[in-house]
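What you see is the complex with one protein chain gone and the rest in place.
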Amino acid sequence: MIIQMKQNATKKQYEKVTGYLKEKQFEIRDVSSAHVMVFGIIGDTSRIDPHDLYAFDGVGEVTRVSTPFKKASRSFKREDTIIKLPGGVEIGSDMFVMMAGPCSVESEEQLLTIAKGVKAAGAHLLRGGAYKPRTSPYSFQGLEEEGLKILRRVGDQTGLSVVTEIPAADLLPVFERYVDVIQVGARNMQNFHLLKALGKSTKPILLKRGLSATIEEWLMAAEYIMAGGNEQVILCERGIRTYEKYTRNTLDISAVLAVRELSHLPVIIDPSHAAGRWQMIEKLSMASLAVGAHGLIVEVHHDPEHAMSDGAQSLKIPKFKSMMTSLGQMADVLGLRMK
Amino acid sequence: MIIQMKQNATKKQYEKVTGYLKEKQFEIRDVSSAHVMVFGIIGDTSRIDPHDLYAFDGVGEVTRVSTPFKKASRSFKREDTIIKLPGGVEIGSDMFVMMAGPCSVESEEQLLTIAKGVKAAGAHLLRGGAYKPRTSPYSFQGLEEEGLKILRRVGDQTGLSVVTEIPAADLLPVFERYVDVIQVGARNMQNFHLLKALGKSTKPILLKRGLSATIEEWLMAAEYIMAGGNEQVILCERGIRTYEKYTRNTLDISAVLAVRELSHLPVIIDPSHAAGRWQMIEKLSMASLAVGAHGLIVEVHHDPEHAMSDGAQSLKIPKFKSMMTSLGQMADVLGLRMK
Amino acid sequence: MIIQMKQNATKKQYEKVTGYLKEKQFEIRDVSSAHVMVFGIIGDTSRIDPHDLYAFDGVGEVTRVSTPFKKASRSFKREDTIIKLPGGVEIGSDMFVMMAGPCSVESEEQLLTIAKGVKAAGAHLLRGGAYKPRTSPYSFQGLEEEGLKILRRVGDQTGLSVVTEIPAADLLPVFERYVDVIQVGARNMQNFHLLKALGKSTKPILLKRGLSATIEEWLMAAEYIMAGGNEQVILCERGIRTYEKYTRNTLDISAVLAVRELSHLPVIIDPSHAAGRWQMIEKLSMASLAVGAHGLIVEVHHDPEHAMSDGAQSLKIPKFKSMMTSLGQMADVLGLRMK
Partner (left out) sequence: MIIQMKQNATKKQYEKVTGYLKEKQFEIRDVSSAHVMVFGIIGDTSRIDPHDLYAFDGVGEVTRVSTPFKKASRSFKREDTIIKLPGGVEIGSDMFVMMAGPCSVESEEQLLTIAKGVKAAGAHLLRGGAYKPRTSPYSFQGLEEEGLKILRRVGDQTGLSVVTEIPAADLLPVFERYVDVIQVGARNMQNFHLLKALGKSTKPILLKRGLSATIEEWLMAAEYIMAGGNEQVILCERGIRTYEKYTRNTLDISAVLAVRELSHLPVIIDPSHAAGRWQMIEKLSMASLAVGAHGLIVEVHHDPEHAMSDGAQSLKIPKFKSMMTSLGQMADVLGLRMK
C-alpha cells in the first residue's frame, strides 16, 4: 500500500500516520521527493481498509498495490477453475457452454416446449426464473416454489441441468433441493448476507455483475462466497449502467478479458439483459465467443409476444437454432467445442 | 402509454400489436403522421411492463405517460407526508432533522460518548451500524445483535431515537424490538424480498438510493414498501456512481428537488457517503439545507483515526457542533427550524 | 412529437401550448386519458427543439417520434453507404478494412518501418497523428505540418491511403493537400465549427464518437457534415466513459449494431483507445469483426516502449501480423473479405 501525503501536509502529520501503522506491525519505506511525502507499507495490508487512512490529517491518496481478493485471484491459483456438471458439461474449459430458456417459468407446458427446443439446438443448461425480481410490485412476481419444481421436472425430463435466481438466503434449502446452479441476480451482487449463505452451499453459483459494479467489486463478491468455502463460482457479465440508453445496458465485453487476467474463475455473458433487444442477441453472442467468454446465458421463448416478462429480449426457438449453428462454426475456427 | 412503430414497420405489425392491446381492454388512439405510425393507449397501463411490448415486431419506442408508482406519487397524495418520532421530532415538515453518529457501533462506551456529544449539539436521532455491509469479507462485519442492544440502551439513555441498517428480511423481528427507524442500505435498494418484508413493518423505513438507481427506480422501491401497507418511508440521497473519482460518489443534489416534485415522501441527504471526505461535509450539509432537504444523516466519531470503519468521512464532535451552529443560522433565514 | 402535460397541469396551460403549436402550423391530435393530458403533433417537427417546449408551464414530458437526423438516417437512404479509396479499398461493403499505424508520426524512418510492416500484414490504410490532442500542454504535441508531409510520402511509397486527425477548421486546406481520410477526434465530435467546415470538404471523414456522446448525438454530428454536402462519413466507436476504470474506456460494442440499424453509414472500431492496453487488442478486434463492424483502426508501433505517445496500447508488428491471420480466418467463416 502506498500512502501519499497532501502537498501541504506537515512532518508531524506524516509521523502520526506512520506511527500508527508501525504500531500495527507494518514496515514503512519512504519514497518522498522534494515536493511531496510518500511512503509504502509492507505487511498484510488486507487487514486495513485503505479508505480508513484518510481519517488522518494530511493523508492525500492511498493506493493499494496488491489485489483485495485472494481466493478469486489468479495469483492465488494459476490454473483455470473448471466447473463440472452432469452430462460432461464443463464451465471454464475449452467448452463454450450455452444456458438458455425463458425469462420466467410460466407453466410446465411452456417450459417443456422451450426446453425441448433449446436442447435439440444444443443447449447445455436450462434457465428460467421462479422468483422474479421486478421493479414494480404490481408486476408478475414468478411462480416461486412451484416454479422450482417445474424446473426440476423439466430438467430431468430433458437431461438439462437447471439454473435459476435465488432471492434471499432463507430460501437456500429449497433451492438446493431443486436447482443445479444457483444464480445471484445483478441487484443482489452486494447482498452480503446472501453471499455468506451461499458460501456454505455445495452448488455452483452463477454470480451476475451488479448494475454499476466495478470488476474489483464483482471479484470481491465472488471472494465472499469463496471465503465461506464454496469455490465454484461462475461470473456473468450482463451489461453495466451508463448514460447511453439505446440499449438497456452497455455490454462491457472487455470485462471478460479483465476477469480472465485477474482471476481463474470462469466468466460467461448474458447478452439478453445487456441489449434488451432480441435483434442484437445473435451478433453479441458471436462477439462474446470471439472475445473469449466461457459461455452464454440467453433468453429464449416459443411465444415472446405473450411472455409474462422480457419478451422483448427473448429469441424464438428457430432463431436460437440458427444462432447455434453460426456459433458452432466460429467455435471450430477458434479451437473451441460446443459438445 | 404511447407506442411508436419503427419507420419501416408494416401495417400488419401495427395491427398485431394494437389487436393484442384491444384484447387486453385498452382503448387505442392513433396519432400517426405521414412518416411514422404512433398510437396512444388508454386504460390501466400499470398492468403492462412497457418493455414487454418490444417483443412485437415493428415496435420502435414505448413511452409511459403516467408514473409507474402510485402510493409514492404526489398525484396520489398532495400533502407532504410527515413522519413523527418521540420527542416532537418530525421528518417531512418545516423541521430540519439531524441524524448523527458513528459508522459502526464499536462498544457501549464509544457509542455513549458520541451520542452525548451529538445530542448536546442538537441532533435528533442517533445512527450507528450493527450489521455492516463491507465490500471485503475480511473486514470488520459489525457487532450484530449485540450492536442493536447497545444502540437501544444508548438511545434510551440520551433520549435519541435510533436508526440502523437491516441486512436481510429474516432479521426484521430483532430490528423491530430494538430500533426506531430501519434503514435499507444502498446495496439493498432493489432487494425486493427485503422491501416486501418491510411493507409489513410498523417502523418507519429510511430508504437509501441505490448506487446507480434512477429516481424512478428509487420511488418504485418505496412503492414496494408502501404497497405492503407501510407508508412511512423516508428517502435518502447518498451520492450516485459516476465516472468522477475525486469524491467517493457524486452527490446528486437535484434529486431532492425531483423527489419533492414527484412524491409526497420526505427526503434527506447523507453527505458522508456521498463525499467520503470529512472536509467536505459541512459545506455539503449547508447546500443540502439550502436546496430543500428535510434533514441529514451524518457520520460523527470522537476518534475517527481509530474508528473501525469510515473514519475518513466522520466529523469529530467539536466540528459537528460548529456545523450545527452554522446550519441553525441558515435555517432561520430560510424559515425552517431545527428544534 | 408527443407532449404529455404534468399531472397537475390545467386546461388553460394545455390550451396555451397547443395554441402556440397550431400557430406554427402543426396539427394537434389528442390522446389524453382520465389522468393525464397528452397530445401528438403532426408536421415537420425538425423545426422545433423538443427541449424548448418545457418553457411552457404544465408541460411534463416531450418525446420525439421521428429521428432528429435525416441524411444520416437509414429511413432516408436504405442502402449501405460504401466509401471507396484507391487500390480497391471499400469501407462499408463486405470488406473488413484495417487501418493501422503509430499513435504519433515521430519521424520518416519510424513511420516507414511501421507502414511496411502493416502493409505486409495486409493493412489497407496507414494511421498516424501529426497534430496530437494531449491532455497536458507539457506533453509532445506532434510534428504538425511536417508530420502530414511524412504521412503523405510514406503513404505514397507503400501504396497505403493515409488517415490522420485534424485539430481545427483553419487547417483544412493543408489536410486536403496531404491526407486521404480526415479524422475528427473524440474530443472534437461536437466542435460544430469544425464539422461545418468538413461539410465542404471532398475528403471522407472518420468521425470518432465523443467520450460521452449518445448514439443519437454522434449521428447528429455526422448530420452536420452531411448537411454541408459531404456525405462520406465513417463512424468510429472508440469506447465511452463510464465508472469502470480497469480499461481506459468501455468499448460499447452494441453501438455498432445500433448504428447499422439507424443509419446507412459505415462504422468501424478503435480497440486501442477503448482498452488502453495492448494485451486486449486482439480479442477485442476479433469481437469487433464478429459483431459486424466494417473495419478497425489499430495502433501499431515497432518499438512501443520508446513511442512518444500511447505505447501502452500499441501492438508490435509481429503481433499485428498474427492477429491479421486470426481475423482472416474468422472473416472467411463470416463470409467477409479482407482483400
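Note that the chains are named A, B and C in the order they appear, and that numbering of residues resets to 1 at the start of each chain.
Going forward, a residue touches a chain if its C-beta (ideal position, glycine included) is under 8 Å from a C-beta of that chain, and two chains touch if they have at least 3 such contacts.
The model shown is predicted, which means the values in this text are computed figures rather than measured ones.
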item: Contacting the left-out chain in the complete assembly, out of B:42, B:85, B:112 or B:286; value: B:286
item: Which of B:65, B:181, B:215 or B:234 contacts the chain that the document leaves out; value: B:215
item: Of B:274, B:300, B:317 or B:338, the one touching the omitted chain in the full complex; value: B:274
item: Touching residues on chain A - with respect to the absent chain; value: 2, 4, 7-8, 29-31, 33-36, 38-40, 42-43, 61, 63, 65-67, 75, 212, 241-243, 245
item: Contacts of chain B with the absent chain, listed as residue ranges; value: 212, 214-216, 240, 242-247, 250-258, 261, 274-275, 279-280, 283-284, 286-292, 329-330, 332-334
item: Residues of chain C in contact with the chain not shown; value: 16, 20, 46-47, 49, 51-56, 68, 131, 133-139, 167-170, 187-188, 190-194, 196, 210-212, 217, 220, 223-224, 227-228, 241, 248, 276-278, 304-305, 307, 309-314
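Here is the rule we go by: only the chains that are shown with their structure count from here on.
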item: Distance-maximising chain from chain C - centres being C-alpha averages; value: B
item: Inter-chain centre distance, chain A versus chain C - centres from mean C-alpha coordinates, in Å; value: 31
item: For chain B, residues that touch 2 or more chains besides their own; value: 212, 241
